[in-house]
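Provided herewith is a single structure, encoded as C-alpha cells, for subsequent inquiry.
Complex shown without one protein chain; remaining protein chains in place.
A, B and C are the chain letters, set down in written order, and residue numbers restart from 1 in every chain.
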Amino acid sequence: MSVRVAILGQGLVATHFEVGLERFKAGEIGAHGVPLADSILPYKPEDIDVVVAYDVDEKKIGRNAYEVARDLLDDGREIPRTLKDIDVRMGIHMETLKGTPFKAKGLDDEMNVEEAVDTLIDEWRSRRVDVVVNVITTEHGEPLGTAEAFREAVAGGGANLSASHIYAYALAEYSTRHGSAAFVNAIPTPLANDDGVLELYGQNRAVVFGDDGATGATPLTADLLEHMAERNRKVGFIVQFNIGGNTDFLALTLPEKNAMKELTKSSIVDDILGYDAPHYIKPTGYLKPLGDKKFVAMHMDYLSFNGARDELYVFARINDSPALAGLLVDLVRLAKVAVIKGQWGTIYPVNAFYMKRPGPPGYRSIAKNVGYELLKRWVSGDIVDLTEFHGTPFVESSS
Amino acid sequence: MSVRVAILGQGLVATHFEVGLERFKAGEIGAHGVPLADSILPYKPEDIDVVVAYDVDEKKIGRNAYEVARDLLDDGREIPRTLKDIDVRMGIHMETLKGTPFKAKGLDDEMNVEEAVDTLIDEWRSRRVDVVVNVITTEHGEPLGTAEAFREAVAGGGANLSASHIYAYALAEYSTRHGSAAFVNAIPTPLANDDGVLELYGQNRAVVFGDDGATGATPLTADLLEHMAERNRKVGFIVQFNIGGNTDFLALTLPEKNAMKELTKSSIVDDILGYDAPHYIKPTGYLKPLGDKKFVAMHMDYLSFNGARDELYVFARINDSPALAGLLVDLVRLAKVAVIKGQWGTIYPVNAFYMKRPGPPGYRSIAKNVGYELLKRWVSGDIVDLTEFHGTPFVESSS
Amino acid sequence: MSVRVAILGQGLVATHFEVGLERFKAGEIGAHGVPLADSILPYKPEDIDVVVAYDVDEKKIGRNAYEVARDLLDDGREIPRTLKDIDVRMGIHMETLKGTPFKAKGLDDEMNVEEAVDTLIDEWRSRRVDVVVNVITTEHGEPLGTAEAFREAVAGGGANLSASHIYAYALAEYSTRHGSAAFVNAIPTPLANDDGVLELYGQNRAVVFGDDGATGATPLTADLLEHMAERNRKVGFIVQFNIGGNTDFLALTLPEKNAMKELTKSSIVDDILGYDAPHYIKPTGYLKPLGDKKFVAMHMDYLSFNGARDELYVFARINDSPALAGLLVDLVRLAKVAVIKGQWGTIYPVNAFYMKRPGPPGYRSIAKNVGYELLKRWVSGDIVDLTEFHGTPFVESSS
Partner (left out) sequence: MSVRVAILGQGLVATHFEVGLERFKAGEIGAHGVPLADSILPYKPEDIDVVVAYDVDEKKIGRNAYEVARDLLDDGREIPRTLKDIDVRMGIHMETLKGTPFKAKGLDDEMNVEEAVDTLIDEWRSRRVDVVVNVITTEHGEPLGTAEAFREAVAGGGANLSASHIYAYALAEYSTRHGSAAFVNAIPTPLANDDGVLELYGQNRAVVFGDDGATGATPLTADLLEHMAERNRKVGFIVQFNIGGNTDFLALTLPEKNAMKELTKSSIVDDILGYDAPHYIKPTGYLKPLGDKKFVAMHMDYLSFNGARDELYVFARINDSPALAGLLVDLVRLAKVAVIKGQWGTIYPVNAFYMKRPGPPGYRSIAKNVGYELLKRWVSGDIVDLTEFHGTPFVESSS
C-alpha cells in the first residue's frame, strides 16, 4: 500500500522532498516539519514513493534525481543513492522560465499540446502514479472559469495557458482514462481557485489541492494576525519584507510573477482581521548569498485597551524548500485519502491549513491554527460546517 | 442589569480598567483589547460598574480613583470625572509590599484577620458587589490543599497566608452569607490552582478564575510554540527576556516573587510542545524609564524537514496594564455568567484562554488560540470534553 | 551676528527645523540631535534666523510657516507663533512634483527661468540671506560637468535642469552680485557631486555642501560596516529595507526618483569595506500610517576568525525629518563659517559626516565616525590630509 508520486519541477523543493523521505526511511532523521507525521492517516511517510520527476531545464532533463541533488544540496550529508531510480524527464514548458537565466525546453516545443498531454498520461500510467505534485517555478496564470473553456483552450493549442494548467489538464484526463488521481498545486497559479479546473475535476473524478503551499512568512503572519484578532486588538499597520536567494526569488524579480505572489500573501489581512489594515506585504528582493534560507522582517503596530499602542517586530531565517517539502509529505497522503473517499474537486479543510490561498474560489484565508482544527476534523471524518468561512454553503464539486 | 465590581489593588491595571471603561461608555474609545467585546455575552462592557477599590499604599488609602489616576496616568487625555465615585479603601496587607519602596498598612495591621474579613464582607454587601478582581502586586503564596486547612489557617491568624488568600477567603464567606459571587485572580498567587480554594468555593457556592492574567509575552510565546507544534517542528531552544519599569517588575527583582512568576511562564513549553525544549523564560529585570510599556526579546531555533534549521527572533513593546485591563472587561462579565449558571469552583475553558496558569491543578497550559476555541464553545453553552487537556476527566467542583 | 536662512521646500524637514529652533530659543527643548550644539563654532543655534521659505504646493504658497506647521505637525505641543514671520513664497517648479498627488506651480510656470532666477535673487537680497537650504522633495537630476554647460543650460531655458539646479544657479549668481553666500543641498540631486556646479561656485565665490543629508538608516549602516571593517571581518551579505509614510517615500515609489536614492545609499558598502559585499539596500516602500517615523530592518552576516559565521539583525523606528532638521542646525552655521573662511566650492570634511554622498566627485563615502573626526579637525582649523579618501589630492575649487 503506497502513494506513488510524480513530481513536476526537479528543483530544491522536489530534492528536499525526495532526499528527506529517503533519509526518514533510513532512520537518519525524524519527521520534523511534517504536521501529521504521527497521525491516524492510513498512509505513513515511508509509504510514499516518488516514481518520476519532470523539468524543463536542459541541464536536468535526462539525468536522475541523485545527480540533480548533488548539484543543488550542500548540507554536508550524503545524498541517498536510492534517488538514482528517479528519472528526470522532459516536462511542459509554455515559456515558464522566460526572463530567468535558465535554458529551457519542453514537450510542447517538440509536439502540440494535446500530444504532450498524451505523452504525460502514458508515462504516468506506466508508473501507476497516484498523485502529481506541482512545484515548478512561479509562473503567471489566469483562471479559466469553466471546464468548457479549459477544454477549448487546450484543444486550441494552449496558447495562453500556463504550464501548470497543462499539467492539471493531463491529470484530469489521466483520471478519466485510467482511474481517479490527485493533483497537489503548491505554487501560486490559480488551480484550486479556478472554477474551470474545479468543474473539470468534478466531471473527471479527480482531486486538486491548492493553491501555493503555505510556508515562509505567510503562515506565521496569519497566526500573528489571528492572535491580534482573538484579543480584538486594532492593527494599525503591518509591514512584511522578505528576500531570498533561490530560483523562486529570482523569478519574483520579474514584475508579473511578483504580482502573482503578492495577491496570495496580502489577502490574509482582511480575511483574518475582518478589516483591511494598512499593509505592505511583498516578496521584496533577491540576494544570491541568502540561498534557500530566506530572510523575513515584519513589523506590526496595534491598539490595545484604553488607547494603548503596542509594537511587534519579527525576524526570521527560514529554509524555504524543506518547509514546503515537509508539507508535501502530508499533502500527497491526504490527496490519496481524498481520492479513496471520492471527494472530487477540492477540499477546503485541507487547503485552509496547507495553502496560502485556499480554494475553492470565494473562500477566505484563515489563521493556520484555525485551519489546523478544521483539518483534524476532516481527517477524523467529522462533518464540518464551512458556512462561517464563506457567505454561501460550501458545495463540493462532486460527481 | 449590571456587573458590580470591587477591585483589589488600585494600581495601573485597576486605573486602566476604570478609565478605559468610562471612556468606552462615553464613546471616546472602541473596545480594542477586549476579546469578547462584541460577543453574545448577556452583559456588555458598559454594564460594568466598579463600586469600590482597595489598596495598602498609604498614599492611596482614603483617596478616590480619580485622584490616583491623575498621579499614575499620563497619556495626554483627560481622566473621566466619574472616577471620583470610586473610593480607595484600606485593604489586606499581610506584608505584601515588604521589600518594595512603598509605605503600606492594611486592615490586618489594625485588627485580627477574621475581623478584617468581616469588614470586607460588610463593605461588599453594602455595595452589592458581584465580582472581586485581584490585581495587587505580585506576592508569594503557597497552596493550602484542602478547604479545612484554609479555614484553619484563617482562624489561626493567617500567619503564612498571602493577602490574596485572605481576600479569596472573604469572597467565599461573602458568597455563603449574602449570595454567590466570583473572584477573578489576575496575579500569580495560586488560587484557581489550589485544591483548598476550589474545595472551599465548591462548598460555599462561589466562582474563582485564575491564575495570573495572560498578558505580555506569555500568550504570544504560547501561540508561537503552538505554531511550531502544529507543523511538528522540533524546537531546539527558546530564550525569552522581558524587562519593565512598573511596580510589578520592581517587585520581581525580589527573588521569591520572581520565582512565583517564572513558574507560570515556563510551564508552557512542555505543555504545548509535549517535550521540555531547553528554555530560558524569565522576567529579567527592572528599568524605570520603560515604565508600564515592557520590552520583550525572544529567540527560537527549530528543526524543519530534512534537517533544516530555522531561526525566529521577536521583539515587542507591550503596555502591560491596559492589556490586562482589557481582559478584565471580559473576565468580570464571564464571572457573573458563571455565577448565574451555578458553575462553582473554577472554569477551565475560561482560564485556558485568559490565564497564564489556568486552574484547576493538573490541567495543562495550552496555546491561546486553542483556548480561544474552548472559550467560545463554553460561552455558547456547548458541552466540552476536556479529557485531552488532562489525564483524568475534568470534574467541576459544583454544589 | 546671525545666520540668515532661506529654506527651499516648506515640508516636514523645514517645519521641524523652524519649530525646533524656536523651541530651543524659548528654552523648551535641548539641542538634542544637533551634533555640534555645544561646540566652538562662532555661531550658536540661537543665532539662526529663517527669513523666508519657498514651495510649489499651491496649498502652501502665500501662507506662513506657522499655518503650514499647524497642518503638518501633530506632536501635542504648541507651534511657536514667531513662525508667522516666515512667508512661504512661490519657488521653482520644473515639474518636480510630477507623479505625486500634489497640485503645484512655480515661478518658472509664470516667467522664463532667467527671470525666475532674478526674482529669487532680489528676494534673497532684500532679506540679506546668508545660506539657502534645499529640502525639496526628491527629484531626478543629472550632473552638468562644467560651469559653461551649466550657464548654457540656464540661458537655454533650463529644459532638462532640476529645480535644485535652478536654485543652486541662483545662489551662485546671488554670490557674484551681492556677496558670497552658501547653498546646503540636503537632497540626492547631485550638486556637490557635479563638477559643473563646483566650477561655477569656485568662479562665483560661493560655497555648496552636499549631497543628501545623512539621516535614517544609512549613517547607522555606515558605522556598522566600519565596525566590521575595523575588525577585518568578511561581510557575507547585507540587507537593508526601509519604508515610511511621508511625502519623500511617496515620491520614491516613482522608479526614477528611487534610482536616485538607491545610488547614494548603496555606494557605502564598497567605499567602507573596500570590497563590494553582496547587498540589497533600497528604499523599499510607502505605507501611510508610518508617517514621518520610518521603519528600517537590516540583516548582516559576516565571517569572524577561524571560519566562524555571525549574524546581526537591526530594527529601527526613526523620525526622519527631525533628524535632518537637527543636522541643518549645524550645516547652516558651518556654511557661514566656510563663507567667512573663503573656502569656495565644497568642503569634503563637512560633507563626509553630514551627507550620504559627500562631494566633490570621486571622493569616497566613509563611516560617519571617521567623518566625525575629520569634521572636528576642520572646525578647529587643522590642515587635513585628504589623500587617503581619494586617489588624487583634494584640490579645493577656490578663487
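The rule is simple: a contact is a pair of C-beta atoms (placed from the backbone, for glycine too) under 8 Å apart; a residue touches a chain by one contact, two chains touch by 3 or more.
Predicted, not measured: the structure shown is a model, and the values here were computed from it.
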| item | value |
| --- | --- |
| Sole residue of C:Val3, C:Val34, C:Ala186 or C:Ala277 that reaches the chain not shown, by the stated touch rule | C:Val34 |
| Omitted-chain contact residue, chosen from B:Lys44, B:Lys60, B:Arg233 or B:His279 | B:His279 |
| Touching residues (missing chain, whole complex) on chain A | 76, 313, 315 |
| Absent-chain interface as seen on chain B, which is shown | 236-237, 239, 241, 243, 278-280, 282, 284-290, 295, 297, 299, 301, 311, 313, 315, 317 |
| Touching residues (missing chain, whole complex) on chain C | 16, 19-20, 23, 29-38, 75, 77, 219-220, 223-224, 226-227, 230-234, 293, 303-319, 322-323, 325-326, 329, 367-370, 372-373 |
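In the analysis below, only the chains that are shown with their structure count from here on.
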| item | value |
| --- | --- |
| Distance-to-centre winner among chains (Cα means, whole assembly as reference) | A |
| Classification of the chain A:chain C interface as same or different, half of numbers criterion | same |
| Between chain C and chain B, distance of the C-alpha-averaged centres to the nearest whole Å | 53 |
| For chain A paired with chain B, centre-to-centre distance based on mean C-alpha positions, whole Å | 43 |
| Gap in Å, rounded to a whole number, between the CA centres of chain C and chain A | 48 |
| Sequence positions of chain B contacting 2 or more other chains | 313, 315 |
